[in-house]
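One protein chain omitted, others in place.
By letter and in written order, the chains are A, B, C and D; residue numbering begins at 1 in each of them.
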Amino acid sequence: MSTAITTVDPTAPLVDTGGRRRGRRNVTLMVGLGLFGLIVLCALCAPLLTGQDPIKQDLNSAFQGPGAAGHLLGTDELGRDVLARLLYGARVDLRVGVLAVISPFVIGSLVGLVAGWFGGWVDAIIGRIVDIVIAFPFLVLVIALVFAMGPGTTSIYTAITLVGWVAYCRIVRGQVLVAKEQEYAMAAKASGLPTWRILLRHLLPNVILQAIIFSMSDIVLTLLAIVTLGYLGLGVPPPTPDWGSMIQEGQQFILTKWYMSTIPGLAIVITGLALALIADGIVEKANQ
Amino acid sequence: MRYLVYILKRLVALIPVLIGISLIVFFLIRLIPGDPAATLLGSHATPETVHELRTQLGLTQPVWRQYLTFLGHLLHGNLGYSYVYSSSVVDLITTSLPVTIWLLVSGTVFTLLIAVPLAVLAAARRNGVADNVIRAVPVIGLGLPSFWLGIILILIFGLKLHWFPVAGYGNSLPEHLRGIVLPGITVALALSPILIRSLRASMIEVLSSDYIVTAHSKGISTSRVVLGHALRNAAVSSVTVLGVNIAYLTGTTLVVERVFSLPGIGQQMINSILGRDFPTVQGITLTFAIMVVIVNLLTDLTHAALDPRVKLS
Amino acid sequence: MTPPLLEVRDLHVEIPMPYGRLHAVRGVSLTVDTAESVGLVGESGSGKSLTLRALLGLLPRPARIVSGAILIDGEDVTGMPPKRLKRRLTDTMSMVFQDSLTALNPVMRVGDQIAEAPLRRLGASRSEARAIAVDLMNEVGIADPERRYRLYPHELSGGMRQRICIAIALSTKPRLILADEPTTALDVTIQAQVLGVLDRLRQEENVGLLLVSHDLAVVGQTCSRLYVMYAGKVVETGDLVDLVTAPRHPYTFSLLRSVPDPDRRVARLLSIQGQPPDLAETITGCSFAPRCPFAEDACREWDAELLPAGPARQSACRRIDTAERWTAMVSQEATR
Amino acid sequence: ACGSSSDTTSAKKKGGNLVIVRAQDSVNMDKTTVFSNASLWVYQQMYETLVAMTDDGQGVKPWLAESYQMSADNLSCTFKLRSGVKFHNGQPVTSADVKFSIDESSKTKGGWEFINSAIKEVKTPDPLTVVITTKYPWAPLLADLSCPNNGIIPKDYAGKSSKDFYQAPVGTGPFMWGTWQKGSALTLKKNPSYWQPGKPAVDTVTWKVVPDTNARALQLQGGQAQINEAPPFSSISQVKNTPNLKVDLFPSTRTDYILMNQTKKPYDDVHVRRAISYAIDRQALVKNILFGSGSVANSFMMPSAPYYDKNSPGLQYDMAKAKQEMAQSSVPQGFTTTYLAQSGDAMDASIAQILQASLKQLGITMKIQNVDPSAQHDLTTKLQYEISHSYWTMDLADPDELVQYALDPKSGGHSFNTGMNDPDLIALVHKAQREFDKTKRQELYNQIQEKAAATAFLGFLFYTPFPYTQSDKVKGFKVLPTGYYHLEDVSL
Partner (left out) sequence: MTNEILAVEGLARHFAPHVSVIDRLFGTKPTENRAVDGVDLVLHKGETLGLVGESGSGKSTLARAIVGLHPPTAGVIRYDGEVLPAKRTRAQQRAIQMVFQDPYSSLNPRMTVGQMLAELLRFHKLVPRDKVRERSRELMHLVGLPERALGQRPRQFSGGQRQRVGIARALALEPTVLLADEPVSALDVSVQATIINLFADLKDTLDLSVIFVSHNMAVVRQICDRTAVMYRGRIVETGSTGTLFDDPVHPYTRLLTGSVPRLVGSEGPVRAEVEAEDDRGDVRQEVAASAARDGTTPCRFADRCPSVVAECAVEPPLLPDPRDPARLAACVHVPRLAEVVGADAEPGPT
């Protein structure tokens, strides 16, 4: 019966008959978390994994290719150890990436929650603001903001927050519009619970999933935005090792020393992959 | 007619958004440290000459006056004069805008060419090897910055293989066509992972829906079912995703234009920011915003054209 | 004697799941004759839909037929190469689904959806296909078919949509329609109309009907013969009136007693205690035994199979002999 | 890329389109106010001066003027114009045009007028004679007249407004105005009736804006451009090994410095400045930043400039001395400071990081603050910075412009934005300006260089050549120490 190429999922939820089904392994999520955990671990254990100082210059042994003695991944133009910079850079980037996503996430979700639930003029006003912010291409506005505030991590956080919250707002608002018609929301309302409680306790946990999933790819996009800011000279100030500035510094030598920008680039790719897997895993888990 | 009225409505609805945008642009630019007059005059300028130029440029007026003047000009379709080039901003934009639009269009086309077949394949072979590869590999496009990807593409296809010009935009249509391939692919590589994911997800959802079973039960061929029934439905939800992301990635053109030295407004914008060329930055940001709005409008129209359930209102 | 239009022998369907294999259909055998209307009832999850979809080769993704034979006009089609099999099955049968809104492609004009099979399969030209579609719409009782041809599913009411579904099913000129709860989503008044259409098609066009429902009354109104399914198996079969008036399986009996009667108020409905068995596990003995008030130890051991239970009737109960006593026992319990 | 290169080979001797890729676009063609090199190098192909700088950058040679004669009192100079020279519009060049051109530049505020500040009057006794008088004896006069602002344009802007004129300017140069797509490309056309017979060789010159370093290199390799104006030093060894490409390192007047703001503590302390100056490992900078293509600086003046003193005792790398100076300073324990870096400038970033590492050894914690070029310029000229980096290139064959800018705060530059104000040095600077005797003048400049070095008002870093990568089809391309080039000599 191989002609039956239809793909129909069981729509009727199953009655949970014990631990067996709950204990079902979610390979995607586990691989994603594992990979991400590994990256975090590498970042945390950077001093253990390499004896090198990421900002220690050795101008006499610059530009050593990967595999050079004492420098597994080689050295950069100032003779700093690339591996050490990569590992310590993970600390910076994960922090920046996560921090730069958390505040837009929180702000956007809350605003979206309020807009979706109350509707009416509240929604109309928020909607207009969202329209305006969304009308700017992300990078254009971030660049302009960072220019205005001057380069540096604080500016990057602020700029990304100011621009990034709208995405979360839109996602959450959309979800709330659906969820508030759901009977559990009505049930909460009918039992006389105060609005803030309905919003935070009943709606939020149910609408936040999409935002969390989005935040996974958002972290990557944010890292990338930071890298691009670095390319335009607005990134994390030196000598802090960060993947973005590593790529940016390496990109001057891309034609001669291709690995200098490719190695940190791959680090971002792997992080992106891990986060994408986590996002997929969350979706899978939610559908279970 | 339905579409015309709709477009008209959307344009009217645009007015407050445009005012908001102009406000942001105007005040944001003025927050950027650095004095355009001083920048223009360079190292030998004396405070008096700087002041003179400031007065001449209208920078000594209160900011709100400047804004009103700006708005007034805007209503006449006048975006002011570039401080740096001393030519009209509208002229600057009209010469470089087609390049950017051309880049966006080709980027979108390449995105579709890359993403649609891969997404369909991945959805059809769900959880198979092909699916996993298709889901994992494009992340490279997402994770690697455009300036890196662009250079690598130039190295391979421009210098090694000589398939496409190393850079530039050319002067004739065939040259434009050849010249836009690599930049277009660079944009597409960043955009397609997102589209692949979205399209794959909606394909899977669509393929598991009842009407696909109905179609199968008619006994028509599988390819007809997938392409004729499933893809169009999956496209309905992915069009929005594509639209949002084109808008989002309009910013990428900034970098791509730089790498491929395309004379588009993205490159123009960076230069103008660096040169404190307020009117040009304003004009270009405004243009970007309008482009995004238009992309959104086109998205909605496409969505409505694809999905009869959508009412245009 | 001519072979029946459709015969299914000992059909088994399994669904591989991460936690094991779900043995959802466990040896279903049934026959449908030309122009006959047969009902298949049973509670949710008993495997009715899977059985039906298996017949058309349209099982959902991981599910597959593990054994069993499908005979059309007495010919075993199970071994055919996939392409021919699909053709043969869809030539003979077509299907109508429960939810007409999701069963129709939302972005395609309903007329085109009906015309698709004639156009792509029967080699009709575009205008011929269109004419066929309009005829079919007429046939299922859609007024003003020319105009409605151009509408999209969401622009039609539920009853209309279900008629379109039936027209689509008819578009392949089938001899048998498999209807999976075709009226569950409809209002009673509309339900009556749709059932009327199906019945008229049977009488006038000789299209056989295999109707799946969990609502005994719906089946009862339309069909002449019934199969009752429980946990992936047919537990009782027979002529409708016989089966309803004198059930020969305790599950059928309880089912009949648990539905309220629109014409009469009963003191108390009978509710069957417990849950149906987990289909992922092996079931020994009668699968209804754990819930059956009349079960004895032997019921949990025997190799449950359909036994003859009167003229043209079969039941998978070892204790048919006690059937008369059930009524008494149950009414005692209900009054308690 | 093959296609275009075969085109150019067929026109080997004459003609062809020369494409120069560069990082920045020109700004404006107004010779009186525009300083940007990117504009200068373009408009110099259109406007010519009375005298031109010699190839070694040490003096001037006749150009539009056939000959010139200094008066005995050193207060005036008489120029004889070359006859038969015509502007691009066909109008012949007369002394009236020269007077108009020079007066226009002296008059226009906010531009190059300071160059002409010594000029008292331009007189035109006859159509081919020009007499220029100065307010006081002024040694750099001839060099000043070779400066691009004194390029000769038609009188009264050939009847146009100055604004319109500079939109499509007219001069006598080897190339005429073509098209300009702002932000992207500027093209000049060959002047068919140029006064130097047989020149120029190429039909058009296009300056293409390619901000990305790699993209510029790739375009050169791909044959889409013939000259790369600013290849990074890091790529030079690679280009040397690429067939069909060549590298030139033209001696330049570019010198890089560390700026220290004396109006901020503790940079007012000479010991601190000296300590920092001693702490800079210039050899390492040359090796790692210039990839060997440059030399260590010992003076704020450069070898390619006249009156440079190669024995000037600029402070050199010596950590021990640095620590010693530090110990004598007002902040022996070190201090915290912020380096104002130019974002997007790889060289600046490297200098900053190397300096950061060196200063750490002196107990100085240096933070790096990135700002964009415009803001950096803004902040340094307003003396709102602590320590930063800058460089200088000469515009003319006389050191006075630099010396005055670097040491006399009244020249408008806050002594190279350091806030330095040393009356002795300022007196010496003015004395040197009026000295016509070469040996005496050399003597004065030697003194200035020595004294200035002792104050460590700038941390002299290194002298860099102008790196240019070219396709090997390009012949005759030469860059003067000021960065100027004569494209009429170039052929493909």
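The definition used in the following text is that contacts are C-beta pairs under 8 Å (C-beta built on N, C-alpha and C of every residue); 3 or more make two chains touch, one makes a residue touch a chain.
Everything numeric in this text was worked out from a predicted model, so none of it was measured.
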Query raised in the report: So which shown chains sit in contact with the chain we cannot see?
Result: A, B, C
Report summary line: Among listed residues C:3, C:81 or C:260, the absent chain is touched only by C:260
Query raised in the report: Given the contact definition stated above, which residue among C:43, C:73, C:91 or C:112 touches the chain not shown here?
Result: C:43
Query raised in the report: Contacts of chain A with the missing chain: which residues?
Result: 13, 15-16, 119, 182-184, 186-193, 197, 201-202, 205-206
Report summary line: Note that chain B touches the chain not displayed via residues 5, 8-9, 12-13, 313
Report summary line: chain C residues touching the chain left out here are 43-44, 141, 143, 158, 187-189, 191-193, 195-197, 199-200, 214-218, 220-222, 240-241, 244-245, 254-256, 258-266, 268-272, 275
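Simple rule for what comes next: only the chains that are shown with their structure count from here on.
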Requested in this report: Would you mind naming the chains that touch chain A and likewise touch chain C?
Outcome: B
Query - Chain whose Cα mean lies nearest the overall Cα mean - result: B
Query raised in the report: Where centres are the averaged C-alpha coordinates, which chain has the largest centre distance to chain C?
Result: D
Requested in this report: List the centre-to-centre spacing of chain B and chain D in whole Å, with centres computed as mean CA coordinates.
Outcome: 39
Report summary line: Within chain B, the set of residues that touch 2 or more other chains is 32-33, 126, 147, 151, 155, 208-210, 213, 216, 270, 273
Report summary line: Flagged in chain A as touching 2+ other chains are 3-4, 6-9, 147, 150, 232, 251, 254-255
**Report entry** Residue ranges of chain A in contact with chain B within the complex
**Finding:** 3-9, 128-129, 131-132, 134-140, 142-145, 147-150, 217, 220-221, 224, 227-228, 231-232, 247, 251, 254-255, 261-262, 265, 268-273, 276, 280, 283
Query - Residues of chain D touching chain B in the complex - result: 1-2, 21, 24-25, 27-28, 33, 35-36, 109-112, 114, 163, 167, 181-185, 208-212, 214-215, 218-219, 221-222, 224, 371-375, 377-379, 381, 412-413
Requested in this report: Report the residues of chain A in contact with chain D in the complex, numbered from low to high.
Outcome: 55-57, 59-60, 62, 77-79, 147, 150-152, 232-235, 237-239, 249, 251-256
